[in-house]
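One structure, pasted below without further comment.
In this view, the complex is presented without one of its protein chains, the others remaining in place.
Here is chain A:
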Amino acid sequence: MAPRVALLAGAVVLLLAAGAARASNDEGDALYALRARMSDPNGVLQSWDPTLVNPCTWFHVTCDHASRVVRLDLGNSNISGSIGPELGRLVNLQYLELYRNNIGGEIPKELGNLKNLISLDLYANKLTGSIPKSLSKLKSLRFMRLNNNKLAGSIPRELAKLSNLKVIDLSNNDLCGTIPVEGPFSTFPLRSFENNSRLNGPELQGLVPYDFGC
């Protein structure tokens, strides 16, 4: 019993120290959790020191004047691994730039919590799974570039609710079914969807189920 209590006592001190060193938000923790998931041969995440009060001095992280994380720029950084649910805690994030890496795994549904996100750039990675419906909660989203991945499944109809969406690029994936035609989708060019061999073209409302051919 005695060693266990001693261990716990140690843990308590550590916990207090770590807890105190954290910012009043947990954005740093969320980012650090991302670092833990990534293999980083070029050391681009080296400056991510979890003992700092906030992550605003970390490279590739941009904060606003209130020390809230608004940009994450890890495009072209030769990182691999997966995106975890914790990234959904960066509620002030506007730009998520993880393009041109070797990131695999699925797009976590928690990214739908990034209510201030303007740009979701995950293109040219090795992402699998389907496009989460939860992305339809990204009311501020203007740019969604998920092209050149290995995404499968159908394009969630819920995305048609993204009234601010100006640019979508889902090309060069393995998507299936039909393309939504409502909402912002009424303006997107077909090249945004090309090279998805199982994608059948725009949906005819009420006539064909959208996941036709999935």
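Convention: a contact is a pair of C-beta atoms (placed from the backbone, for glycine too) under 8 Å apart; a residue touches a chain by one contact, two chains touch by 3 or more; residues count from 1.
What we mean here is this: contacts and distances are computed from a predicted model.
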Chain excluded from display, named as in UniProt, from "non-specific serine/threonine protein kinase", "Sm-like protein LSM2", "Aspartate aminotransferase" or "Cytosolic Fe-S cluster assembly factor NUBP2": "non-specific serine/threonine protein kinase"
Per the touch definition above, residue among A:Q94, A:N113, A:S134 or A:N173 touching the missing chain: A:Q94
Option from A:K133, A:K150 or A:K166 whose C-beta touches the chain left out: A:K166
Residues belonging to chain A that touch the chain removed from view: 1, 4-5, 8-9, 12-13, 15-17, 19-21, 24, 47, 51-53, 57, 59-60, 62, 64, 70-71, 73, 75-76, 94-95, 97, 99, 116, 118-119, 121, 140, 142-143, 145, 163-167, 178, 181-182, 184, 186-191, 200-202, 204-205, 207-208
